[in-house]
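All protein chains but one are shown in place.
Note that the chains are named A, B and C in the order they appear, and that numbering of residues resets to 1 at the start of each chain.
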Amino acid sequence: MSITTLFENYSEFRHRHPDGDVPHNPYKWAMAIDLDACSGCNACAVACYAENNLPVVGREKFANGQVMHWMRIERYWDHDGSEFPERGARYLPMLCQQCEAAPCETVCPVGATNHTPDGLNSQIYNRCIGSRYCSSNCPYKVRYFNWWDYPSTDNVWPAEMNMQLNPDVTVRGKGVMEKCTFCIQRIRGAESDAKTQGRLVRDDGELQTACQQACPTSAISFGNLVDPESRVHKQWMAQQVELNKHEQAKDEEPGGSDLRGYRVYEWLAPYPSIMYLERVRETEI
Amino acid sequence: MSKRHLLALFTNFDEAEKVVTELRNLGINGFNAEKDMIVKSPIEHPEVEEFLGNRPVRVQWFTLFGAVVMGFLMFWLTSAAQGNFFAQMKGGKPIVPFPPNFVLTYELFILGGVYITVLGFLICAGLPARRSPLYSAKVSEDQIGILVQSEESASVTLKSIFTRHQALEIQEEAGK
Amino acid sequence: MMNSEFDRRDFLKVLGWGGTAVALTGCGNGMVESGKETVVSYVETKDYMIPSVSVYFNSTCAQCDAGCSITGRIREGRVLKLEGNPESAINRGKTCGLGQAGVQNHYNPDRVRAPLLRTGNTGEAITWEKAYALIDEKLKGVSGNEVAFLTGGMSGHTKVLMGNYMDSLGSKNHFVYEAIGPAVVRAANKKSYGVEMPRFNIGKARVVLSFGADFLGAWVSPVNFSQQYAQFRKGSGGHQRGVLIQVESKMTITGANADRWLAVRPGTEGILALGIINALGAHGVSIPGDIAAAVKTYDKDRVSNDTGVSAEQIDKIAAILKERTPSLVLAGSAAEGYAHGSQNAAAINLLNHVLGNVGKTIEAAAIVPFPQMAPLTGNTAALKALNDGLAAGKYKVLFSYGSNPVFTSPAAMKYKDNMAKADFKVVFAQYLDETALQADLVLPLDSALEDWGTQVPEYMAGNAQINIRQPLMEKLHADTRGMGDILLTLIKQRRAAEYKPFDDYYGYLRAAVLQNKAALGGANQPDNDIFWNETLSKGIIKFEGAKHASLSVKSGAAGLTLPAPSAADAEYPLQLIPHVNANLRDGRNTNQPWLQESPDPLTTIVWDSWIEIHPKKAAELGIVEGDIVEVTSKSGSLKVQAYIFPGIHPDAVSIPLGRGHEAMGRYAKGYGVNPFQILDMIYDKETGELALHETRVKISRTGNRVIVVKDEGPVGGNQEGQKIVPEMLTNKVNLSKEI
Partner (left out) sequence: MKDIREDIAWAKINTDVLKSLENPRKLYWVILFIAVAVFGVGVGCEVYQYNMGLGVGNFDNPHMWGLYIATFIFWIGMSHSGTLLSAILHIMHADWRKPIYRFAEAMTTFSLMTAGLFVAVHLGRIWQIYFALPYPNMRQVWPNFQSPLLWDAMAIFTYLSSSILFLYVGMIPDLAICRDNMHSGWRKKLYAVLSLGWEGTDRQWRNFRMTYLTIACFLIPLAVSVHSIVSTDFAASQQPGWHITSFPPYFVAGALYSGCAAIITLFIILRYVFKFEEYMTKSILKKVARLTFAIAMVWTYLKWVEFAQAWFGHNAHDQHLLIEKATGTYAPFWWMMNFCASVVPFMLVFKRFQTNIPVLFAVSLLLNLGMWLERFMIVAPTFADGFYPWTWDHNQWPSLVQWGIVFGSFGWFAILFMLFCKIFPSVSMYEVKEMVYHRSLETKKLQALQAAGELAAAGKGAH
């Protein structure tokens, strides 16, 4: 059977994903995060804990670097030698970049991490055997491994606390890799609702990721990149950031671009699905 | 017609060679040197084989078959497995990518080669084998043994040749 | 999603009366009407509980007092997640991390589950009947003056009931205490603008100059301010992106987002404000006479010398304030925390007068037309008064609710010892916190997600609104009660006849709302049930076109006297800044593990306390990161790990508040230190508020060193030359073009 499948769809199987001639249809989920709006308040990260059943590992394991925050707020300083950080700190919410050409996907020996047709980098917990190759190959180090069996660990989800667990999201046991899913449970819910109603997912707040929904400064926008009406699409267009490129035409302009959109490690060509908008500082003060 | 088996043991390899040559050249009636003579040796002894004449080795054909078939199968099966119902889509790569499949093909080419070679060896060398009619543990130590099968009539001649060439020991057994 | 067609009334009945076990066991369903319980499987459930289908109810967040409206997601009878309610003008669908963790307050495994009566050193679980009877008995023969009731900030119907209860006791000893509330700023605002809490229009301002107001973190109404901040940064009405200048001695998250962060010498915020007014005058802004007189001596050089902010910088600030109007100047907790905090705040408010911001970016807030429900805000002066009373043995019975003074008062105040002097101490608590441990009777409270209530937010962002708090699920523990229900029961002990019509607090609330239906927007709705259900469904009662308070602009420059910066103190050389962390606040949320594990935005430290020391000072003292240092003030000392932090004035050190619990359950106890304990009892001269920033300390190494548990790596937030978080300057980019 598989052999007939192979022959019937051979050209499709030889097709390199992603490619311009076969665009995402009808969805390509993507994000834009405005670092000038982001205040670094961590609300998104806590919302992610609440939505995605992330375990609280406790002091000792945090000290061991075994924290499970899918979304982490990074705080950078300008190391310019001045006495005080007079330009403030730089905050960066770092989560899985849902790369279109993800370094993690090819290396998984069992195919537990794959690309979905709507442009997500999916992780199949049941399939994962815990080789951790994906994380080793992740330039952003945004994959988190269950070093311990958190469901059975004291004080992670003791009685009553476990009632808060989101039934739409698997509680992960020891030995599997996990990471930001772009709230896939919400995506699938919205896609399915839209499908039953014979339409596409709208860009009106029908579908929001947990971090986006919480964000007090609305720095995060999330949506369908191939929907010309979506905010994300418009932002990417306005910033002249194209998904399947490892260097953007605008960066070639002499003197650099005056557009803020950029992607972290774009030059490595993982084609991240998250565009950041550079933070801005006032010249006059 | 009953056959008789003789096993002669020699320490001196040169003598053993001479015996073989002599047996082949004499053309004793009731004894076919090509078919009825087996030389047993404690070491791999190419010279002896030369005197025995051109006896072909066919293991390499097994090798060729095994390597090519397994290599081909691997490439084909890998591609088929990749292009099945649950296609694993990997960003930046086609679903059926050639370079990894070539690596696997290479490995299986070798694996098939080795496995089938060993199989071929067993078949060509007739292993595992039953005990031959006459055997001496000396053969695995330091002596060369010449096992012949002949008509009753020829055995006397053969014995005399063996004795002339300083055979240490001649074992004899009546055939069936 | 709010209009799900299920039997709302049925749901409310079950929840309102606190039926048992549906949510917990999944198969027991209390049939309240018949008084019987039947076994009902999930296959045949109530229609508000369809397996795998989420329903959403609106309520109000109780994690802090800002009054954000929330929407709870409920599935199979369990509340799973809280989102912001988009209809609220305060948070407009957004939440902060603190708000997200509300479910952990609800599901916390360390909640008190039954009334506890102290016998010796142990607590014995008793029934509510016995508890009420005990209170009744203890109150007999005690005059009203001998009863004291300590609460946190209150508003809405609970406040009304509270007032009535105090009346019924004949007591005027209601002490409203907030450990870290902006009490001094309220007083200063009252003087400068005529209202305690005006509306701050950050979104409309083009320049925000904030003196230690951590409006993105923990100040007043951070979710609202954060939204306004986003708007401010985008620039509106054809204006450029707004400019934020933050002046403070210890960088807050707001400071971390500033275009220019200025490390000011601790306590000299007011001087800088006057200096800026002086500079504005020099730039040609017309300064009213009295103000000009007040700032006359504050020339750039003197101010620069006093505050440590360069003269050039003062000029730049003045220039940008002059050029870009309207602006907004905020006085925050860093400015008010000194013995001259009121003067500091007044001086800062003067800037708004000079710049003409009052009425533009500082507006009067809308007022809820029910003054009896208006918020009663707390302060530390109240605690001091209570403490003095307790010390003098004035009070025989003490009620304590909504605050944890044993934890949040300076050890030097000896509140714990003085509390023991009262004969009978009742603490209403969700957890056995430090104060509850001192009680004779602990009464377990419902969590905010299972309780009824109303709240009037102190900071009114848009139109006036009353927030409704309603249960998002059934009670987790059968033997907890809502504060409203308890007050109602207690009040019935006194005035049974008057409160007879109300079976419970739910009934009281419902009656109270329906009684004022017309005023609450239900004039056109004849059916009480429908109106009530609609109100609950919205979770907010809005008053379109409600009256606004009027601002009365008084400069108050005449009485302004600012002390010179404090002279160097050889014995205690450093100013201790107890920092209010956006997540942990005064420590009431410390037992929520998400918050414990949420890295501090500035240091990324988790699960522990630390002391921030400027690299220069640290080098001077030979301290490196992770050194355990002893911090000694006149009033005590503590040991804490050091974190070398560039965002702090070298003459100051800072320890975050909220950690260092000795009780309050597994997630709070034993993590970090409590800087409240070593604060000196120095008070603001005008308001009598505890001056939180006025304590001076010395620090010394103990010789121990630990690895600081934090999220940042060994390079401490260095990008190592990579393009990870690049920066653009405003002369290059135009944000108003963006989408």
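As a convention for this text, a residue touches a chain if its C-beta (ideal position, glycine included) is under 8 Å from a C-beta of that chain, and two chains touch if they have at least 3 such contacts.
Here the structure is a predicted model, which means the values were calculated and not measured.
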Original post:
In the intact complex, which of the depicted chains does the undisplayed chain touch?
Top reply: A, B, C
Original post:
Pick from A:Met71, A:Leu120 or A:Val176: which residue touches the chain that isn't shown?
Top reply: A:Val176
**OP:** Among A:Gly81, A:Pro109 or A:Gly198, choose the residue that contacts the chain missing from this document, as touch is defined above.
**Re:** A:Pro109
Original post:
Residues of subunit C in contact with the chain that isn't shown?
Top reply: 707, 712-715, 717-722, 724
**OP:** For the chain that got dropped from the picture, name the residues of subunit A it touches.
**Re:** 1-2, 61, 64-67, 72, 74, 76, 94, 103, 106-111, 127-133, 135-137, 139-141, 143-149, 174-177, 265, 268
**OP:** Pick out the residues on subunit B that sit against the missing chain.
**Re:** 13, 38-46, 48-49, 52, 55, 57, 59-60, 63, 67, 77-78, 81-82, 84-86, 88, 90, 93, 97, 100-101, 103-104, 106-108, 110-111, 113-115, 117-118, 120-122, 124-132, 135, 137, 139-142, 145, 147
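What we mean here is this: only the chains that are shown with their structure count from here on.
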**OP:** Name the shape of the chain contact graph, picking from line, ring, star, complete and other.
**Re:** line
Original post:
Which whole number of Å gives the spacing of the CA centres of subunit A and subunit B?
Top reply: 63
Subject >> Junction residues of subunit B, two or more chains touched >> reply: none
**OP:** Identify all positions of subunit A at which a residue touches two or more other chains, and write them in rising order.
**Re:** none
Original post:
In the complex formed with subunit C, which residues of subunit A make contact?
Top reply: 35-37, 39-43, 45-47, 49-51, 56-59, 62-63, 67, 69, 72-79, 83-92, 155, 158-161, 163-167, 205, 210, 213-219, 231, 234-235, 238, 258-260, 262, 264, 276-285
**OP:** Quick one: which bits of subunit B touch subunit A in the complex? Just the residue numbers, please.
**Re:** 76, 79-85, 87-96
Subject >> Parts of subunit C lying in touch with subunit A, wherever the complex brings them together >> reply: 23, 52, 75-76, 78-84, 86, 91, 93-101, 103-104, 107-109, 111, 216-217, 222-223, 226-227, 229-230, 233-234, 241, 243, 245-246, 251, 253-263, 316-317, 319-320, 476, 582-583, 593-599, 601-602, 604, 606-608, 616, 646-647, 666-667, 671, 707, 709, 711-712, 716-719, 723-735, 737-739
